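The structure appears right after this line, and notes come after that.
Here the complex is missing one protein chain, while the rest keep their positions.
Chain nomenclature is as follows: A, B and C, assigned in order of appearance, with residue numbering initiated at 1 for each chain independently.
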Amino acid sequence: MFGLAKGLKYTLKNMTRKKLTYDYPNEPLPLPDRFRGIQKFYPEKCIVCNQCANICPTDCITLTGKKHPDSSKRGKIIDTYDINFEICILCDLCTEVCPTEAIIMTNQFELAEYSRDELFKDLVWLDENDTQLRKENKA
Amino acid sequence: MIRTEEMLLNVGPQHPSTHGVFRLVIKIDGEMIIDAKPVIGYLHRGTEKIAENLQYTQIIPYTDRLDYLAAMTNNYVLCHAVETMMELDIPERAEYLRIITMELGRIASHLVWWGTYLLDLGATSPFLYAFREREMIINLLNEISGGRLTFNYMRVGGVKWDAPDGWIEKVKAFIPYMREQLAGYGDLVTGNEIFLNRVKGIGQYTKEEAMDYSLSGANLRCTGLAWDLRKSEPYSIYDRFSFEICTADTGDAWGRYQVRIQEIEQSLRILEQAVEQFPETGEVMGKVPKVIKPPKGEAFVRIESPRGEIGCYIASEGKKEPYRLKFRRPSFYNLQILPKLLVGQNMANLIAILGAIDIVLGEVDG
Amino acid sequence: MIEGLLTSEATWLHFFIYFALTVLLLFIVLGFVTYAILAERKVMGFMQLRHGPNQVGGRWGLLQTVADVLKLLIKEDAIPRAADKPLFILAPLIAFTPAFMVLAIIPFTDRFQFADIGVGLLYYIAVSGITTVGVVTAGWASNNKYALMGAMRAAAQMISYEIPLVMSVIGVILLTGSMNLNDIVLAQENGWYILWQPIAFIVFFIAAVAELNRVPFDLAEAESELVAGYFVEYTGFRWAFFMLAEYVYMFAMSALITVVFLGGWLPLPYLGFIPGAVWFALKFMVVIFLLIWFRVTFPRIRADQLMEFGWKVLLPVAIANIFLTALLKEWINLF
Partner (left out) sequence: MDEKDKERLKKEAAEKARAAAQRKREEREKKKEESHDSVSEVNQTKDDVTSNQDLEKQKAAAAAKAKAAAIAKKKAKEAEGTETEPTSNQDLEKQKAAAAAKAKAAALAKKKAKEAEGTETEPTSNQDLEKQKAAAAAKAKAAALAKKKAKETEGTETDSTSNQDLEKQKAIAIAKAKAAAAAKRKAKNANESGDSEKAKAIAVAKAKAATAAKARGKTTQAKETEEPEPITPSPQQPILDRYLNIVKEHYKDDILEDSYINRMSKHVPTIVVKLEHYYSLALLFKQHSGLHFEFLSELHGTDFETYMEIYVHLYSFKNKQSVALKVKMDRENPRVDSIASIWPGANWPECEAYDLLGIQFTNHPDLHRIMLGEDWVGHPLRKDYEPYDVEV
């Protein structure tokens, strides 16, 4: 009986404690800078080196490059860049290998869509996803 | 004599207390279990097959998803296996960060177990209290690794990130707080007579049986065998910390409960020492070749995860990808004893026994 | 006043007045159920460091249960193909009706009571037992093994705990000399029975919690073992009926405890200026809070332990209490 009473006391004590829940949809969750959210892509920084697509464990990144329009310059520029968020596991490896930090993580994590097709994000979408960017990409 | 009829009952795969998609086909006479047959594989994702086509760095995110309650130890066991093969040196600071994150993960994992076990036994509140503390740990780990559950934090040769400013202080502040809460847990549950009646003498086995069935972790230690790889075969820098192997001698669910609660305390002790000794400066990534290619050969390493002995076997051909990768998944081995324990028990004990084994289905199914 | 209607001339007018009053009570009870559920969720939330419902109906979630009930009413009514259909439909009614019937005899205040019958206490216990039939019917008709097991558990539990429940109030009946609830309340003017009959109160309270199928005795619907027990196959408004029955019983049982042990509408000394209804409500709420508090704190007891506890502990204690009370009464009478 004594143990039961102690338990009752513990729960009663907790009744007046500060509540710990987040008011989530109304207020954004406090997330650290390193949080791995949906990627932001900078097309102008990309040098089409393919490293992100190669390192991706789930092969969710597809990209194509094209010749630099300014024929005096060498190298390629990005033509299409798609991430399939049906299979992306947000593991952060693509941003880790990117030599120019053309792709970085954001704190944006809300990915729910009504159709799976909408989870296929293209270059434009990824470029416009520019809120809550990660400030420091490499430790 | 009343004529009774046996019936076959499917517990799971969608059942509130099977902790995932675990199915148990039991034959019951009234509420008494005559026979039990576990059916697993609903969460089999073929990690080992996938890994054969991936580079070592790419496998790390997959390990996060095995034992998703203690992803840090999974991260570590893979890195440890590769590092053992390549004989890499890990920088001091990285080792400490690994220990700290792993022990935090261990506490978080035990907290989830504690909460859900009590939930299985019908008490709703402990779950939420446990998650209050776990949330703090998750936030700490989120801050350092950028993930709340799937950390993808460790790398072959070190860790991905250094600790952010003030992080160590936060860990330091967390330790006394957690101690205080543990005392509260004791008040709420450990002395509760109803709870004690539910767990004492339930799912009992002897030391010999535990060894025979390849049980590990708290499931083995609850029989009185002091076996903890952190102490018995020290890896990383565990030999620098003083802590005890928690044991109980009852071999029942109550013993397992005690062992896990004590382990939280011991983990706090390790954390305390680790943050005290934490080197001021230093690298977090060792000298590692750009492309990780362990030499040809094979290696099997095992470390102590919250659920028991997690092992990693790598057969390498000297390529970027492992030829064969195999995880010794403690939950998978621990679950084997379940049918034996269930025979002759009733439905209510089924939950108490299954819960006490502490399985994570992501790990069981691999 | 209401009592008078029962014995008055059987006219349509009287019938309608009585009917209207009954409907009033029904709405009071429904209102109670609505807010009891809310209160339970809120209190549980607070004790578990949460807020509880706070979205529908302002900060306090005042319309949350209403919304829930509306949702339940418009949900699809699914009956399993293999179910025993007539019984499946009938079961919620069997479970639900007695819950309302027992409310008739509870004296909320000295005037607000529907039927002042001589064997009020007995009536309560007898009628409430019928609910078990509904529960067993539901479990059987669902054609689901979990439901069947839940129903059997409920039946066993109900039988086991009915006995200590009755035995424990015998002490009170001995002291009062009546089974009429009004008499029992009036007999507590010089001290509530919780003081005179503490053992009986404890036994009665434990047995009452078990009768209500609430934590730590919620085996019949043990969520973590039997998924949802006997109503696992029920959806929509049929399920709502079971829920309603459960909470109406909670209402009735708390009221009964208030009446039998806490002095009903009687005020504390020197506080007689506060109306009886308020007193009743206050005591009633304390009991409800206690039930919720238990639910937050305790784990579930195991089926065999429940039986053991009922037969080996509660029953002997209750019987011993009867003897003790009898001795006490004789001893008092001597002087």
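We take it that a contact is a pair of C-beta atoms (placed from the backbone, for glycine too) under 8 Å apart; a residue touches a chain by one contact, two chains touch by 3 or more.
Computed from a predicted structure; not experimentally measured.
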{"item": "Residue of A:Asp33, A:Asp59 or A:Asp82 in touch with the missing chain, whole complex considered", "value": "A:Asp59"}
{"item": "Contact with the hidden chain (one of B:Tyr76, B:Trp227, B:Phe241 or B:Phe278)", "value": "B:Trp227"}
{"item": "On subunit B, residues whose C-beta touches the chain left out of the figure", "value": "40-41, 44, 46, 48-49, 53, 84-85, 208, 211-215, 225, 227, 232, 290-291, 294-302, 309, 311, 313, 315, 319-320, 323-324, 326, 328, 332-333, 335-337, 365-366"}
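In this section, only the chains that are shown with their structure count from here on.
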{"item": "Chain nearest the global centroid, as defined over all protein CA atoms shown", "value": "B"}
{"item": "Label of the chain whose CA centroid is most distant from the centroid of subunit A", "value": "C"}
{"item": "Whole-Å gap between the CA centroids of subunit A and subunit C", "value": "53"}
{"item": "For subunit B, residues contacting two or more additional chains", "value": "125, 129, 132, 188-189, 192, 194-195"}
{"item": "Per-residue multi-chain contacts in subunit A, two or more chains", "value": "4, 7, 10-11, 14, 20"}
{"item": "Contact footprint of subunit A on subunit C as seen in their complex", "value": "43, 46-51, 293-294, 296-298"}
{"item": "Residue numbers on subunit B that touch subunit A, as the complex places them", "value": "54-55, 57-62, 125, 129, 132, 135, 139, 142-147, 150, 152, 160-162, 164, 184, 187-189, 191-196, 284"}
{"item": "In the complex, subunit A residues that touch subunit C", "value": "4, 7-8, 10-12, 14-21"}
